[in-house]
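Every protein chain except one is present and positioned as in the full complex.
Entry: subunit A
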């Protein structure tokens, strides 16, 4: 592969890494209390918080993966960005305000606060760590791919580089600093795709606007049951967003429930705006980098196009901008996830609490996925992320929706739903990644896109077992419901 190995790209990556560490360090100066450290003292206003959430959310899967999938498999893959966006609408209408009003720091806190059970808390912690690690692996692998294409460096170097920078930024500043890092990185990512896209489209018009063809025989079929796969993708991404640990933790940084809602609408707009861009790269990649269709590394399309289409110094500089944006994507998502996973490890695994232990947990939180990214063979990033969404949709989504809206949820019900829904999704993903069941055939389709059946299993198990154990309804249920749903102004007199 002829790499756009211009020194400008390396400089751009170095600048992004440096800026991340510096902005993180700036946060360290103002991050004084434990509350600052974990939830930025709950003072982040909607517009700032929305940019931070979007910056954290737009990962390697969005920045590189979508264009690569569209390039190889055609426009049906656009369900990915639509699902990544629509997930926020569901988060908004069922979860955002009550979750903020629950007053908990993390998903395990929410589970314990609502169900008054240490057991449920521990199980939720396991799933948070599992989903977080599943989501971190493709981020690190994407970094490895990018650095290899830019510099020819061995594949593991990018993985290790991103992991190290994340440890520095997160362990140093915590949530306050991460908020500023994420805001900066949202705008960087948008610019890094928007500016080159404008030049690419101009160059395409200069070429006489050749038609992009996605005719059937050229499109490699991705599944032997494409309609089922599409629905699997829709269910996983629509329902999975609300439970992603790094997304959820950001809602606790809103001042109140009303602001949490307004934040989510702003996120919908910002994320939607970003997703207009990757398809452009996918379509132009089809035209200008057709060898990627069969060549494997389709995730590299976004990185290769500027040098390929525009060429010269301009192409190199635009390529450098894209490379910088890609690194911003790895760093922001990886630090958000590491933050969330480390928070859970600190509270539920390590013996005593405190900021020093949090730093130990940070190293632990990223070391395991780093080992995974180096050992496991590469799956296309968007697919790998899709699996994390499926696990989240089958475990956290039932827990959050039923926990917030249904008074008869019991701890045994929650445990059954988490184990049957989330457990079966996790198992399916593991079997798919291990390659034990291969396409074609229904067994592979069912395991690779589990959400269609595992989400109903999760909900049903939670509801049926709860109905069978009516004696175990937590005594504080009514108080919890009141706290979740009443506007803060009406509850301010009471203890939080």
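Throughout what follows, a contact is a pair of C-beta atoms (placed from the backbone, for glycine too) under 8 Å apart; a residue touches a chain by one contact, two chains touch by 3 or more; residues count from 1.
Note that in this section contacts and distances are computed from a predicted model.
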item	value
Name per UniProt, for the chain absent here [options: "Sarcosine oxidase subunit alpha family protein", "Integral membrane protein", "aminomethyltransferase" or "ABC transporter permease"]	"Integral membrane protein"
Among A:15, A:82, A:160 or A:473, the residue in touch with the chain that has been omitted	A:82
Which residue of A:103, A:272 or A:456 touches the chain not shown here	A:272
Touching residue (missing chain; options A:92, A:247 or A:387)	A:92
Positions on subunit A where the hidden chain makes contact	48, 74-76, 78-79, 81-82, 85-86, 88-90, 92-94, 97, 180, 183-184, 214, 227, 230-231, 234, 238, 258, 261-262, 264-265, 268-269, 272-273, 275-276, 279, 283, 405, 478-479, 481-482, 485-487, 489-490, 493-495
